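The structure follows.
Excerpt of the complex: some chains, original placement.
Here the chain labels run A, B, C and D in written order, and each chain numbers its own residues starting at 1.
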Amino acid sequence: MTRETILQMLEGVRSGELSTADALTQLAKLPYEDAGFAKIDHHRSLRLGLPEVIYAAGKTPAQVAGIFERMAAAGGDVLATRASAEAFAAVHEVEPRATYHETARVIGMRQQPHVAGVGPIAVVCAGTSDLPVAEEAAVVAEYLGLEVHRVVDVGVAGLHRILSQREVLATARAVIVCAGMEGALPSVVGGLVAAPVIAVPTSVGYGASFGGVAALLGMLNSCSPNVTVVNIDNGFGAAYVAAMIVRSGDRKS
Amino acid sequence: MTRETILQMLEGVRSGELSTADALTQLAKLPYEDAGFAKIDHHRSLRLGLPEVIYAAGKTPAQVAGIFERMAAAGGDVLATRASAEAFAAVHEVEPRATYHETARVIGMRQQPHVAGVGPIAVVCAGTSDLPVAEEAAVVAEYLGLEVHRVVDVGVAGLHRILSQREVLATARAVIVCAGMEGALPSVVGGLVAAPVIAVPTSVGYGASFGGVAALLGMLNSCSPNVTVVNIDNGFGAAYVAAMIVRSGDRKS
Amino acid sequence: MTRETILQMLEGVRSGELSTADALTQLAKLPYEDAGFAKIDHHRSLRLGLPEVIYAAGKTPAQVAGIFERMAAAGGDVLATRASAEAFAAVHEVEPRATYHETARVIGMRQQPHVAGVGPIAVVCAGTSDLPVAEEAAVVAEYLGLEVHRVVDVGVAGLHRILSQREVLATARAVIVCAGMEGALPSVVGGLVAAPVIAVPTSVGYGASFGGVAALLGMLNSCSPNVTVVNIDNGFGAAYVAAMIVRSGDRKS
Amino acid sequence: MTRETILQMLEGVRSGELSTADALTQLAKLPYEDAGFAKIDHHRSLRLGLPEVIYAAGKTPAQVAGIFERMAAAGGDVLATRASAEAFAAVHEVEPRATYHETARVIGMRQQPHVAGVGPIAVVCAGTSDLPVAEEAAVVAEYLGLEVHRVVDVGVAGLHRILSQREVLATARAVIVCAGMEGALPSVVGGLVAAPVIAVPTSVGYGASFGGVAALLGMLNSCSPNVTVVNIDNGFGAAYVAAMIVRSGDRKS
């Protein structure tokens, strides 16, 4: 039942063709999406200008390319995360404007105008092995319209490295911290900034790191109260939350 | 080494009483907190106006009262979380202005002026058993200066209840969602709002809820990308993050 | 917005007092529960005649009694599960017609007429220590209107006991099996009947039973494909599902 | 010892050729299956008309084809689950009437007459990644004689999609819900229907989804009491239970 069919029904009531009782019966069955629900959903994506996102893991290159092409046709920005080089080759064939961010394993294509300097946020990572997750966060955040400062290789066993980056961190409106192994970096960063810290445990480590569980538990038990946590290796989610935080603040003013 | 002792040293250099080489030696040993580090820490608490917080669990009523009194003497707002009625009785004796929020198990005392209408945020909870955690979040958020809208008893098994609260949710700049059992509510709320959602798993449940682990895992695996997670029953942390999000936005404008 | 306010609005359209555009605007905001949603919810409880249920664990006797009294006032059947003798004492004071099922830890009160012989179902338990959970299932099922056959103390280490009960099991339209320790009984029962088996792991056991986890895993991995599982000690849930199964079948005919 | 040999023995007693003591000795050794036990087993499969099922995972294509051929020779319907394309190629060579359901990874062959419109049931899945498990459930259910309504891609982060399917769900006599990640969909569906919900956790997800454990725990802790759970990815078991539920109801009338 679209806006048009409801109007038609109301016109029927007005004209007397439809009894109010029959109209009531029709309204009682009104599917929820017609009652404005789906519109809100739509409004949200329009208002936020968020790109469409494909989770490429477990999809064939052909499937990724097919979905990418269809989404791109809608005119918005398009992203594919966890995308292999093969997936990019397939996408590139149908969408030559698409770019591949290799470390981040992200395919992106911008079709919308881009406002500079929103944010900024910082994306911090403990070691070079955490880079793929950190880059997924950073690249996605940039496609979501944020200005991103990258701070890499600042593990807690060498505090001077993170301490020397305090000024960059201080300007960030949200800080994403990616760390594997013991996952201690978000606690340290959380003590240095007055902004929300989004901690991303990575599956980097071996033995009793249990594929990121040690880092995840470390972050959930952080002694810095400004730390929240997303799923293991979920760079995309961290970027999305950071965008929400920045937009939530911008919306107000 | 305080600001004064550094100035004194520089004066010595200026007057020629102290050689530059000796001054350099003194500076090389400069404890970090003296080099502005502790000041930043101080600046942050001053700028944010955050109250001092006591984690009362595992402390005797006398200990809580003692710390509370000392903190109150500093002139700022004071909070004690996870505080028993006995702890409040002890606090009340030394600080008659302190208030006890029973459901939230929070003792609070305001000494600073309070700006109305900051935020607002929403605190949502799935069932009445989640109320203590939700109230901890709500009361702490209020002491942190935020305007809080409470939305209670909106479990996912009766969707109409949460759907009827969409307008309240839409105005929130951050949404705290407390849920035990399967922890599904943050995913549903996350789909309804365009703001960051801070999910708080509660230890409510039995059997395979494993004291909140089921809810925690559910929230970490949320299909709504705007969801982040804090520790089980950590209402205080959720409120703190929400305050950081709101202040991070306000700082910009 | 109730049925009446919608009718009023439609009358306004019919009479010309309200434009169709304004009516459309009002409808777009229509809260979901008003659009028939809550009614369905209501229809369901009416059609099924299910009693209201209080989860008494973690509530004070006074709270249980208060809720019980309020629910009883609505005229339907009322149940409280996981209720202590103290809770019953408090309920009994306000509702002398309430009954306490001690082993099942259930307080019940019937106010609706009861149809005999619906079902039947069977409730089976492995050992006498599983009896509280089995009785919770059996008593709740009876309040939900089912005829219940109890089969107790039929552990798999003495097969002749369960084999001698095959005729009772064969008549059941659903079989609830409660077992702790290794949780093997549902698999054995599942091989004996041509009905759905609802397995309830109990927290009975010690050491590596991990409070029912061993039984839970055993049941999830059952080699009998007609076995489904509910949470540890969740006798109430098993009874509810059994009622759904029986009603689902009755609805059809 | 078959029915005939027992009769023979009794005739011997009657004619005096066999003493009652010797007959007693023979009876004391009577294997259980001869005493009617195996017959019940047989009766069940005959009465229910259930097909024979091969679990193809871990078997070579040749083994699957060999078992398939042998079972097909018995004249009933035959199913193989978790079957690869290679397994189907081998089966197809010996049984050209066999069909391959690719997404469901099921090979099936019908030899028995089929009654239309039994049930119906609904098979619901949260995302496209859950489709293989959902299709296994749907295809198996169809071979078990049920009418199946498929409802796909109705995750809880976009409630309007599941809400728009309420009428389809309302007609189902059992609802199978497949979901990975946080596993919240069964709770939401459970609140919308008055039928038993069989929840199937899928291994879809990453990080702290632990191969389906997060979804499994979510479902076991569902706040909707009409939800029961089967093993991770166990679409076959869910279909089997649904068939049992429908037949249990039909048997009665």
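What we mean here is this: a contact is a pair of C-beta atoms (placed from the backbone, for glycine too) under 8 Å apart; a residue touches a chain by one contact, two chains touch by 3 or more.
Source: prediction; values computed, not measured.
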Quiz item: Of the full homomeric complex, 4 copies appear; what's the total?
Solution: 8
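Convention: only the chains that are shown with their structure count from here on.
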Self-check item: Between the pairs A-C and C-D, the one where more C-beta pairs touch
Solution: C-D
Exercise. For chain C and chain D, let me know how many angstrom lie between their CA-based centres, rounded off.
Key: 25
Quiz item: So, what's the distance in Å between the C-alpha centres of chain C and chain A?
Solution: 40
Practice problem: Can you tell me which residues of chain A touch two or more of the remaining chains? | Solution: 32, 37, 216, 231-232
Quiz prompt | Category of the chain touch graph - line, ring, star, complete, other | solution = complete
Self-check item: In the complex, chain D residues that touch chain C
Solution: 32, 40, 44, 47-48, 163, 166, 170, 173-174, 192, 194-196, 198, 216, 220-221, 225-232, 236-237, 240-241, 244-253
Practice problem: Mind listing the chain C positions that touch chain A in their complex? | Solution: 3, 6-7, 10-11, 13-14, 16, 20-21, 23-24, 27-30, 32, 35-37, 39
Quiz item: Which residues of chain C touch chain B in their complex?
Solution: 31-33, 37-38, 41, 57-58, 201, 203, 211-213, 216, 231-234
